[in-house]
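Structure record follows, encoded as structure tokens.
The other protein chains are all here in position, but one chain of the complex has been omitted.
Here is chain A:
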Amino acid sequence: MSARDAILARLRAAAPRTVPTDAQALSQAIDHHYDGRRAAPDADPLAAAQTMLAALTALHAEAWCADAASWPAQLAQRLAAAGVRRLLLDPVRPEAAALIEALPPAIEAVAFAQPIEAWKRELFDTIDAGFTVARSGIAATGTLVIAPDASTPRTVSLVPPLHVAVVHAHTLHADLHEAARAEQWPAGMPSNLVLVSGPSKTSDIQQTTAYGAHGPRRLWVVIVTDAQGTTS
């Protein structure tokens, strides 16, 4: 008998005939718990933005709110001040296009134009920052919901030592439970969905927190507060 059949046979022989609760009822109990703990649905994206900002700051990220018109110039200036020379982004995205417009000539915008195999070493060694637009955010925990795709792949938010993300205030959810439900995660997941809460860190040496363990040392988040701002 294969390992698979043997394991399943042993489990079947012992599995109870009746299941304590049904999966749907359990999902409802979870909904009930989280719905009960949330304040009235936050209609005000600005209030959510403030919660997000506070949570991100507590997580050692550098975050700020800006309106749709002014954030690209602000960000470009900060990138220049931080000495960023090669910035990885997807030029086709409206947010990235706006940022490129504002970039000084010293900063080169690099597109993830070829598969990682073709330039793995270059990606690791020469890219100073990666720019992503978060699908949404989770205000309570200061979390960015990032759904990598063909033109902004997984490593953009992971390999460069600085990760810069834009999140629109109107996409903020109160908590993880609401994010999963509002975005209907159970209906179909991308090959990879990443929740990012702060820069990479570790407390593995004598419980002392240090940042930049393996992933980005720094995380910058621009919360775009203009409710009519550019959307993807």
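The criterion applied here is as follows: a contact is a pair of C-beta atoms (placed from the backbone, for glycine too) under 8 Å apart; a residue touches a chain by one contact, two chains touch by 3 or more; residues count from 1.
The rule is simple: contacts and distances are computed from a predicted model.
Remark: of the listed names "Aminotransferase", "Translational regulator CsrA", "(Fe-S)-binding protein" or "Urea ABC transporter permease subunit UrtC", the one matching the undisplayed chain in UniProt is "(Fe-S)-binding protein".
Of the candidate positions A:136, A:200 or A:225, contact with the unshown chain belongs to A:200.
Mapped onto chain A, the interface with the missing chain covers residues 2-4, 6-8, 10-16, 19-21, 23, 26-27, 29-30, 33-34, 37, 59, 112, 114-117, 120-121, 124, 140-141, 143, 148-151, 153-155, 158-159, 176-177, 180-181, 185-186, 188-208, 210-216.
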